[in-house]
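A single protein chain has been omitted; all remaining protein chains appear in their positions.
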Amino acid sequence: MANDALEAAFADGPAFVPYLAAGDPDYDSSLEYVEALARGGADVIELGLPFSEPVAEGPTIQDAVVRSLEAGMTPARFFEFVEDLDVDVPLVCMTYYNLIYQYGDEQGPRPFVEKAADVGLSGFVVPDLPAEEADPLREACDEFGLDLVFIVAPTTRGDRLDRMMQRVSGYVYVQARLGVTGARDDVSGQTEQSLDRLEAYDVPKAVGFGIKTGDHAERIVAGGADGIIVGSALVDIVAEGHENGDDAETVAERLESLARELKAGAERGFAQRAPQAERT
Amino acid sequence: MANDALEAAFADGPAFVPYLAAGDPDYDSSLEYVEALARGGADVIELGLPFSEPVAEGPTIQDAVVRSLEAGMTPARFFEFVEDLDVDVPLVCMTYYNLIYQYGDEQGPRPFVEKAADVGLSGFVVPDLPAEEADPLREACDEFGLDLVFIVAPTTRGDRLDRMMQRVSGYVYVQARLGVTGARDDVSGQTEQSLDRLEAYDVPKAVGFGIKTGDHAERIVAGGADGIIVGSALVDIVAEGHENGDDAETVAERLESLARELKAGAERGFAQRAPQAERT
Amino acid sequence: GKFGEYGGQYVPEALMPAIAELTDAYERYVLENEDGFMDEFRRRLRDFGGRPTPTQHAERLSERYGCDVYLKREDLLHGGAHKLNNALGQVLLAKYMGKERIVAETGAGQHGTATAMAAAHLDMPCEVYMGRRDINRQRPNVFRMRLNGSEVTPVTVGRGTLKEAISETMRDWATNVEDTHYVIGSVVGPHPFPAMVRDFQSVISEEAREQMREKTDGLPDSVIACAGGGSNTMGAFAEFVGDESVGLYAVEAGGDSLSVDEEAGVAPNSASLSTGREGVLHGARTKILQDRDGQIMESHSVSSGLDYAGVGPELAHLVDETRVTAVNVDDDAALTAFHRLSQTEGIIPALESAHAFAYLEEHHEELGDSVLVNLSGRGDKDLESVIEETEKRDIDIAPDMTEFAGGF
Partner (left out) sequence: GKFGEYGGQYVPEALMPAIAELTDAYERYVLENEDGFMDEFRRRLRDFGGRPTPTQHAERLSERYGCDVYLKREDLLHGGAHKLNNALGQVLLAKYMGKERIVAETGAGQHGTATAMAAAHLDMPCEVYMGRRDINRQRPNVFRMRLNGSEVTPVTVGRGTLKEAISETMRDWATNVEDTHYVIGSVVGPHPFPAMVRDFQSVISEEAREQMREKTDGLPDSVIACAGGGSNTMGAFAEFVGDESVGLYAVEAGGDSLSVDEEAGVAPNSASLSTGREGVLHGARTKILQDRDGQIMESHSVSSGLDYAGVGPELAHLVDETRVTAVNVDDDAALTAFHRLSQTEGIIPALESAHAFAYLEEHHEELGDSVLVNLSGRGDKDLESVIEETEKRDIDIAPDMTEFAGGF
């Protein structure tokens, strides 16, 4: 029932999944930035639809959310944004549940999902929607053929992990460490344990939270990840460009350049695990 | 046992009893002022020895107390002051009990009274010493031949009045109205009632609290008082002179002039009650 | 974990195990009194907190309204408001759970000071998140928390008020979830918080119900409590919910007006029950002040303790069920009621609680012969606000404020 674009993106080698907040710092620049990521080698792009209370985000993405909201981003504008994008990779909408719930004339997730399908989105990541509360959204995704990505935290184990894996589609977002989003200089040892726990489940595992450089990406993928998710390191580039008043083209080039580095890192890491390169 | 100077001062016609705080606003000026009162016709002079907590005084005399204390007045200086005075009328020390109690090497009123007798004082008025607490002072006064004047308030009646009249000597200070010292434009009707209550007691009755002009004095004496006590109206003259920087001689003249007016008023009043002029 | 369609657990995955652990602890310690938890909690509430608080017959208000008005005196609890009931319960529970650290959010500082007191009392390190704007406006409360040994961490994102502080505390919890307990300040948040905070606060109505029986041989006709997040409300109502004869009135902050500026994303009130729409905020489905898209609006009230865009899910449910009547009064009425109670009863109420008294003033004829008002806190914390807000208005019963123009 699910969209197969996402699984496909992980099919041949490690997937590079960058994140940007749509409309940060303004609608037109943001279009350019997302397109730059695609040029830089993105296999999937997570597009943030900003919510006023982003409880799962660290300071970098909180600031991006504020910039985007202040520039006038709304769910309706977000769908226009997706339509206006000229990219050839699957897009995942990352947002909070209240925006999904409130969209359209009736309450509940269905109108939002319908519209997302219309504009060509492939799936959702909803950080404040654990598997226990996800059935209505899961049903709407099934109805309209979209994927629902769940986040697996270092603390997710046992029954809860099973419940989530029964509902997930597209890929799982493996949270590399506790806490909120944000680029870090270290990569947590918790990642390996999480990947071990997930080994038995047949779904692509993309690791996020804290990845900042090609070297990080390399180590993560060498450690067994099927993909990497990178947000804050990219959003930092947008924020810096905005503060310094750099033109959008310059910022886009920087994004593309970091994207290439990350993608290359991921591929190096994949090469290192040649012995088990075949996916189980 | 008591000094007979005070009774004598009331013996022939109405007594004019002015009050000043000793040392207000400074030692030398204050000497001149007290002497001016004597020239103005004072029959007895009440000299205030300032206490830091003058609970029975209104704002005028409170301020005088502060000026005198700030100029360095102490009990020891007060006794010097009395010795330095060149007047020929009996002097009564008006002060609060703690100063009397603390004087000298032992606690209790005796050393103070002994010293007062030495320097030639005739008696005491102690506003915070009701008859119930007065026995130690009364005894010391008896020992050294001084008078102890009590204040009769408008609320003093019955047994309490008896108790007080058993202990009083010199004169009684008839408080013309409730409250604290201070010059007023009205003279209270409570005065007459107080004089009525006192009629049976054979001691001179001097009325104080609020007397300001010769006319007041006249009415009070016409109403049956044996004397008038005037403080705030005189202290006002000292305060004004001090504020305006007038020289002591000028201020002394004003004091003498008001004293004459008050004394004359008292005499007019006395003349009016010729029918009962003989004291009972 | 649901109250009708409200409630639930809408939180980041990282917190779900902690919430499961907390749910387990709640069920064992709070509901089943395992290891004598509830006994210890009640003992500490009594000895440290000062419970029971009195239910007082308010003579002059009774005369004014022609009915018997009773006050549940939560203003007399240690710290000056009902907040300690919850803070003490949660910090103690964290100790039973073996946690080593407490985090809490605070708006005006009442929940933060209560948590700091409880944490000092129980020797738990405590960090309180507080919006930068609130920190600047409530410096005495910041100082009190610091005196009690708590860290106070400014939240600079967004507008720097309660909403942002809650989000930030959730982030800390998500980061340090293994050794840290989040002491949420009201009957909001994901399950089990709304039920657990209600249970800790229900000592209010448990005592009041018994005290009313002693004083009047019966139950009140009405119970009135102000409602922001709703913890004093649920505390005051909980034990009366089963008494069908007792009317329950939740008085929300009507603020300046009940209208809403969708464009600016601002609601000039905090009346989530009266004017909000169902949605998901801070972990629970409930009534929320939000714009058409679902973005949370900035709320407003003269009382910072009521100034929140959400409300407890159970209270939303009880209103839907018509067991609780949601009403509101505006800032002017609350401020006037503040002055009236101060003058006629010798009790300076919190501005929050003043809302309940304003409702009594306006509707006493409909409330029956015996009315219980939850006096949720004292007003000492509000003196600066009262000066500022009274100056803006023409309140004829207010004392002459000339001397205090511009604050202390």
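Think of it as A, B and C in the order they're written, each chain with its own count starting at 1.
In the analysis below, a residue touches a chain if its C-beta (ideal position, glycine included) is under 8 Å from a C-beta of that chain, and two chains touch if they have at least 3 such contacts.
Here the structure is a predicted model, which is why all the values come from computation and not from measurement.
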Partner chains on view for the chain not depicted: B, C
Which of C:Met97, C:Leu219, C:Val266 or C:Ile387 contacts the chain that the document leaves out: C:Ile387
Of C:Glu105, C:Glu298 or C:Glu345, the residue in touch with the unshown chain: C:Glu345
Listed residues B:Gly41, B:Pro54 or B:Pro90, member touching the removed chain: B:Pro54
Missing-chain contacts mapped onto chain B: 51-59, 62-63, 66, 69, 74-76, 96-103, 107, 127-130, 132-133, 150-157, 160, 164, 175, 178-180
Absent-chain interface as seen on chain C, which is shown: 46-48, 50, 53-57, 60, 73, 75-78, 80, 116-123, 139-140, 142-144, 146-149, 339, 342-348, 380, 383, 386-387, 399-400, 403-404, 408
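Going forward, only the chains that are shown with their structure count from here on.
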Chain contact topology (line, ring, star, complete or other): other
Top-ranked pair of chains - ranking by C-beta pairs in contact: A-C
Centroid spacing, where centroids are CA-atom means, of chain B and chain C in whole angstrom: 66
Approximate Å spacing (C-alpha centroids) for the pair chain A, chain C: 38
Geometric centre distance via CA averages, chain B-chain A, whole Å: 97
